[in-house]
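Here it is: the structure, laid out below.
The complex appears here minus one protein chain, its other protein chains still in place.
Letters are used for the chains, namely A, B and C, taken in the order the chains are written, and counting of residues starts over at 1 for each.
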């Protein structure tokens, strides 16, 4: 819990253990109570509460005028979100599966991300796009991708990847209060992950990495779904007497380069783990930032572990091979530390 | 002219100096004569020959049944291309400005790239998407992007970035004969670039980088529009007694990692230059590949030079600041070589 | 396409009545095969033998069968996340489909596609698609390709009412009409986009969205296989002659949840509504009723068919359950051709 977090003090009290999905819903409900301009629009978000049931109960409190079931029109609803944000509302657009942002890329990238700059700063787009990432749910190639690298590439956008219930609530509130378009990725499998969350109001600033576990021998930079994998690997490494530091950037843009570089300078070894396709993915940016910034301190090359560069297969025996497991992370870390 | 290129011998004869635009047209015409399954579809591709006039004359030879003017429907025509490719045709879809691939990402990424894998290898998609990249044409934020990093990230796609008329003809023929979806990016400003091109039939294999200039002190990896910039910088560096090697990967996937790494091992210094946004862009992948593969040989961190991370501004005085010029490349190279 | 036995019959000089009988009994068998296949899929899910979820076609059988029986084997179809019925109706075999659903190497896609991505070249099935409306471009492109290659193949694009929300559908219908492409758009309006009634997501006249582009559009009772087949035959033969695309708006209903896991449905639709469709509008009952009425068949024939199908389904499921998973090395193959 970084000291930078607002209300860090109150949050010491009234901390419950809830799931990441509940934390998301709590952040949405609190922000909607606070600000009447905030509304949610997407497919089956109202009575159904999304297929993941994350929004269950919101329509009962806020009604169908603020929790709006839309047609199956990802480009269209994102476009409506941009127009609403430009004219005084604070829309939250729900894109059920991250794979579907492919349908809305023009609205996200050519419209939302550029309006503020193209207008010379006169117009702004306080829009949040909530979507998902992550494989191993047996939903095959069109429902399992983690495409956050695409939007991280685009100036004008901010990109958030929460990895704990605490971070999810604080980061989502920051996203909703931000004056810019923010793409917020939730790992579908982590909705059930439990953790301590204050019931009070707090925000977590963007661009501040969080050290999820302190260590001295190797840095494991991990995002979203891979944070738990890195923590499990760190546990196993500890048994071998290797002290791994797990660093979670929390936002790919803004990116907290200095924390990543400082950790690598301290440990002199780093692995970057992310569930997006490895090729031209998030691991490439972070690895090159560290390799550059910590160049004179590194004892070994920075290693990257992303999703296997294949469309996600349906068959469980194949799908499970596409995402880095803790054991593999541990093996790579051992090798980097010169243990065999 | 790599020895791997087919018909490298004949190509020694009948070499004319033509523009990159003419080389593209020649490749298209030769392939359309060779294979009746090849056709072109896009906006204003027929009588207009595209706004860049690159296709002028093709409709006169092949008729409107093979050079097809389409509605302004980027997603739709790409989808038709996928269906045509799956059923025995070899479509070439023309997406006028690279910025517009944002409208077709679902068809490119969720359909074209995945059909072969999802069908267990039964169906294939021999589709070519020709599009453009590059700024400094005073066309502002929605007509100036270089978005090749997006498709380079996606398994199932191949991505080509020609930098000379010779490469353009040979690589485009390879793309048309490939059994997979290929995204082919042409720099709008390079259409007038002149160079030697054999009038005979030849292809250039994917995944083979080309050393555009040999050197010993520093490696400049450059793509597409940035190859000329790197060559200009190398010229200036030579005057200072610094011998720069300019390496052009030519395809971001497949990527010729060994040639890039070998060059960096030899020179022990490298800069990666690409016109896409720098953040989470192509320079990140290539820089991290080199930093990893040449780790024990590098005397300095690998530097990255991409487009400035801002939407492309209209005003010439601002736009010209967003793309790396030869002088800046030279300065960075000088510094890396310890000269000040 | 007609099955072997049926085509033999029609080959011989058989009475019109016998031909009628053979044709409708065959369609009954096809619809029943889909029905029993899906019920077996549901069992596999409930007994935790199937990975992931499946979207069952039960209740909508008359559309897939009525349409596909009007197609030739070399004609194409594209399908949806609710695609098992389309695959079977176009001629896919039960065992290889079960194998795919279980992620086995023997499956149509070696287990790489699963329920939402079954494709089968041999029967002209260009694939189910998990992107709503995602196959509209592929289907229209396949139709364009047939025209370019000079064949007279027709392509049928199946999709649900929810796909009317996807812009790409309008982009490709425009081109299909402009260029008179041999494609039939078959909209299966089962009243719901997942858990939302289509009237909450779909403005105006559904059929007008196709006729606006100059596409011949017909509204059809999707529970009556004879009506579906008659209209499909007319639109398909018209398209085959080069007279342009067609659009069928088929009114239908899914008996089960949106997917096998959708058990509590009370918040979006009533038990009464479900009962009404199952009792009054069931496509199998409607056909058996008519056949009996016409004296073209009786319960003994239906029982005989049911046993044959039941056996095929059970054998297919068993085959799939016993089949091996793909080798781990398969994960990296077929990324590129």
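Keep in mind that, in the parts below, a contact is a pair of C-beta atoms (placed from the backbone, for glycine too) under 8 Å apart; a residue touches a chain by one contact, two chains touch by 3 or more.
These figures come from a predicted structure and were not determined experimentally.
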| item | value |
| --- | --- |
| Which displayed chains the hidden chain touches across the whole complex | A, B, C |
| Which residue of A:22, A:50 or A:110 touches the chain not shown here | A:110 |
| Touch criterion as defined above, residue of B:100, B:206, B:253 or B:295 at the omitted chain | B:100 |
| Residues in chain A touching the chain absent from view | 39, 65, 70-71, 73, 75-89, 91, 106-107, 110-111, 115-126, 155-156, 158, 179-180 |
| Hidden partner interface residues of chain B, rising order | 43-44, 46-48, 51, 69-73, 75-76, 99-100, 103, 137-143, 308-311, 313-318, 321-322 |
| Sites on chain C contacted by the missing partner chain, in the whole complex | 164-171, 174-175, 177-178, 200-205, 208-209, 211-215 |
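The rule we apply is simple: only the chains that are shown with their structure count from here on.
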| item | value |
| --- | --- |
| Identity of the chain that, by mean CA position, is farthest from chain C | B |
| Between chain C and chain B, distance of the C-alpha-averaged centres to the nearest whole Å | 42 |
| Intercentroid distance (Cα basis), chain B paired with chain A, Å | 31 |
| Where chain A touches two or more other chains at once, by residue number | 99-100, 103, 140-142, 309-311, 313 |
| Multi-partner residues of chain C (at least 2 other chains) | 109-113, 117, 129, 131, 134, 167, 335 |
